[in-house]
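The complex is shown incomplete by one protein chain, all other protein chains being positioned as in the whole.
== chain A ==
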Amino acid sequence: MIDLTTLIPMLMAASTPILFAALGELVVERAGVLNLGVEGMMIVGALAGFATAVATGNPYLGFVAAAVAGAAVSMVFALLTQVLLANQVASGLALTMFGLGLAALFGKAYEGIKAPAVGPGPLGLNWIVWLGLASVPAIWWFLNRTRPGLILRGVGENHDAAHGLGHPVRRFRTGAIAFGGAMAGIGGAFISIAIVLQWTEGMTAGAGWIALAIVVFSNWTAPGVLAGAWLFGGVTVLQLRLQAAGVAVPVQLLSMAPYLATILVLVLISARQKFSRRAGLGAPGSLGQNFHALR
């Protein structure tokens, strides 16, 4: 009925923006920082990437610029939470509003312009989609098999203990925040450069919030993030495809499915909390708490 050879590439492309953003946020949260500014960083990346792609005619340079811009705005959040020890939830929300406003302001000049298209790669999907996919094992490997990755997790689980062992907590967290910003920026740029090909205000349309939900759904693991991104992206694509095929499905039910799945996963995590913690899963112990060395 629905051809899988066209459905799967569509699903992969549609889930790429949230995959990048969620992978970035995964690393940030594993370092013990809750950055709710994903949407703001994505939209800044979407604009910076678009502007650069238009100016240079090279979409790949656009993605580089988006990563730099995303990381740059995330440093505002790092300054607030790591240096000035401001509340992370409030700072993250502020970052989202700041990013949306900033992008809207500077985006005026780019309205109505078309971006240079990203060429197709293997299976008709562009290289950025494959880069997102390759980031999954890379981040898994970094967090589980490398010394800096293990220290980063230690910083996230118990910052006082990590500090006691002589690890630079703030430096790790700032690095993670920058990485999260860069990934969110690339995710946003994927929307403006590879999906829509134009700049419009508010074009990320809530993708950043879905990315935040996916990190929880994933139980803070990289393969889980991929599964979540494909589930959320897949359900969107599937329900559109079913409609186009003329299949009468309750669209609202399908749209609700990922959120129901998230709730289910959360229930399972709390029911098996002991097991989860022993297996090194679940939310990082110091998530959302500020670290002050003098305490």
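In this text, a contact is a pair of C-beta atoms (placed from the backbone, for glycine too) under 8 Å apart; a residue touches a chain by one contact, two chains touch by 3 or more; residues count from 1.
The rule is simple: contacts and distances are computed from a predicted model.
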For this session: If you had to name the missing chain as UniProt does, which of "Cell division protein FtsI", "Ferrous iron transport protein B", "BMP family ABC transporter substrate-binding protein" or "Probable septum site-determining protein MinC" would it be?
Result: "BMP family ABC transporter substrate-binding protein"
For this session: Determine which one of A:L61, A:L133 or A:I195 touches the chain that has been left out.
Result: A:I195
For this session: Write down which of A:A65, A:V237 or A:A283 is the residue touching the left-out chain.
Result: A:V237
Exercise. What is the set of chain A residues that contact the non-displayed chain in the whole complex?
Worked result: 3, 6-7, 10, 14, 17, 101, 104, 107-108, 111-114, 117, 191, 195-198, 200-205, 207, 236-237, 240-241, 243-246, 248, 250-252, 255
